[in-house]
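For this view, one protein chain was removed and the others were kept in their places.
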Amino acid sequence: MRRSNWISLLIVVAVIAVWEFACGWFSIPDFILPAPTEVIKTTIVKASLLLPHAGVTALEIIMGIVLSLLVAVPIATVMFAFPSMERALSPFLVASQAVPVFALAPLLVIWLGYGLASKVLMAAIIIFFPITVSLLEGYKNCDREYAVFFGLMGAGFWKKLRLLYWPWALPYFFSGLKVGVTVATIGAVIGEWVGAQRGLGYLMIQANARLQVSLVFAAILWLSVMGLAMWVFVGFLEKKVIYWK
Amino acid sequence: MKNSFKVLVSIVLVSFFLLTASSICAAQKVTVMLDWFPNIDHLPIYVAQQEGFFGDEGLDVTILTPSSTTDALKLVASNNVDIAVSYEPQVIIGASAGLKIRVVGRLVEHPLSVLLFLKGKGITNPSDLEGKTIGYTVPGMMDVLMEAFAKINGIKSYEPINVGFSIVQSLVARKVDAIMGPYKNYETVELEEKGYQAGWFELNEWGIPDYDELVFISGKKTIEEKPKAIEGFTRAIDRAISRTRKDPQRALETYFSAVPEAPREMESKAFAITRPLYAHSQTCDTKEWQEFADFALRYGLIEKKVDVTAILGK
Partner (left out) sequence: MLSVSGLTKNFEDLSVMKGFDLTVPRGGFTTLIGPSGCGKSTLFDILTGVFPRDGGRISWLGEDVSDLMGSAAYMQQKDLLLPWLSLIDNALLPAKIAGIDEDNSREKASALFGRLGLHDFEKYIPLKVSGGMRQRCALVRTLMFEHELVLLDEPLSSLDAITRRSLQSLLLLLQSEFNKTILMITHDIEEALLLSDELLVMTPMPMRIRERFVLEMPKAGRSSNPELLKIKEHVLEELEGDLNATI
């Protein structure tokens, strides 16, 4: 293992050790801050409870990402193809990022109900900006010389888009996607906090109300693992798709 | 030939009859949103469901849990759920604000809410709350009730904080000195279980009139659309409450099987306190309600007078 990995591991172990010690030394009640051992025990013991809720949240996130891609890719492409559209749509793009998602959540729940739809939309909205912007930047980043050369070969804009701009933009697109995938989790969970009957976010609220705080932490742990897994998966996909770097 | 023809006709007629009968008997869907996460106060609802009382009324009831303490009222007022659990003061305040809601049933017929605090922190009298931080559980109701309590008991200033569902944590972590809204059958028991000494002021003893803690409400539009379903619902609840009184042990077990995440030991203790308080009838006491409505007007909980006959009864 590389040195940096050893250091990371050391830090994690140190934090957990301090946490465990502090809980015991200061006699912190388990419903204020549970000890790491409690949390890990709960994670395993309550796995059968956590699993279906995790499944719901995972579904919300994945559907949110898919929805976002379906909208973001065409919009970024149109903005690149027609500069006037870029000027027209830029303000909305920025707005989608600037509006605090917490404020939108209650409205979405009122319009779309307690089911999956509001969470999927929340996740989609939150990652729309990073994906669109990174794809657009990717398109624009193409060396002018290549574009000219393609023109010399007789290619029009849409051929250039398919054969040159899109492959060129892929690395940028993937870094936007990696960011998006980790942030989409936030959207789904906030949606669940505001109104849901299932999911890890919903479970967190109910568990907190019942003073089962180690279950709250266990849910957070599962959420982190989910986010990490998605990041790793996108990274893996990236390596397969972008084989030339 | 004639015989088989008769048989064929009979089969057709019988199937036709069965089909129509089953479509008539198809259960009507009803959504009920609780006011809080499922707890012992809601036991009759779960008993009604598990023992098939809803089914007997031809109802297919879905019990929903809120994500925040204000969901139930909002969703029922906008007719997004059919029935919600609410509180008498909340209903009066809502009606005064123009919400089109009606009371359709009762669950708990006396106050459970108290002003909760930890013993040994210097609070023995309401006047000790002067200048303190006081949490409340349900915005729009408990904060308003606190204002009235303060007025009646001469507390001139305090800092109000919305604690939502986090009652025990806020008290123990000393984020607040006291909380308006916890129940004397629940959070008090919870605190003792965790090894803390709970103290509280009962609202009745400090100037707040008697009221129904838990009632069932429905939106005006929903009542117009599903009157039979709602009547059936309240009948089933009434039956469930009677059953609970007759056979409390069985009712308790039924509740735990329906709500497995409920802490058994604690809620069994709470059950003992709650049992006598379940509503004896589904009809509200108009006189008592009007007294509370007038009290609310007098102490500024509401700005417009409320005529309770408009919200009670059909």
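Each chain carries a letter (A and B) given by its place in the written order, and its residues are counted from 1.
The working rule: a contact is a pair of C-beta atoms (placed from the backbone, for glycine too) under 8 Å apart; a residue touches a chain by one contact, two chains touch by 3 or more.
Quick caveat, the model's predicted, so the values are computed rather than measured.
*Asks:* If you put the missing chain back into the full complex, which of the shown chains would it touch?
*Replies:* A
*Asks:* Hey, which of A:17, A:107 or A:163 is the one touching the hidden chain?
*Replies:* From the options A:17, A:107 or A:163, the contact with the absent chain belongs to A:163.
*Asks:* Among A:82, A:146 or A:236, single out the residue that touches the unshown chain.
*Replies:* Candidates A:82, A:146 or A:236; residue touching the omitted chain: A:146.
*Asks:* Can you list, in ascending order, the subunit A residues touching the missing chain?
*Replies:* 145-146, 148-155, 159, 163-164, 167, 242-245
Following the convention adopted for this analysis, only the chains that are shown with their structure count from here on.
*Asks:* Round to the nearest whole Å and give the separation of the Cα centres of subunit A and subunit B.
*Replies:* 38
*Asks:* In the complex, go through subunit B and note every residue touching subunit A.
*Replies:* So the residues of subunit B touching subunit A come out as 36-37, 64-65, 67-68, 71, 78, 80, 165-166, 168-169, 172-173, 190, 194, 261-263.
*Asks:* Help me check something: in the complex, which residues belonging to subunit A touch subunit B?
*Replies:* On the subunit A side, the touching residues are 29, 31-32, 49, 110, 113-114, 192-197, 202, 205-206, 208-213.
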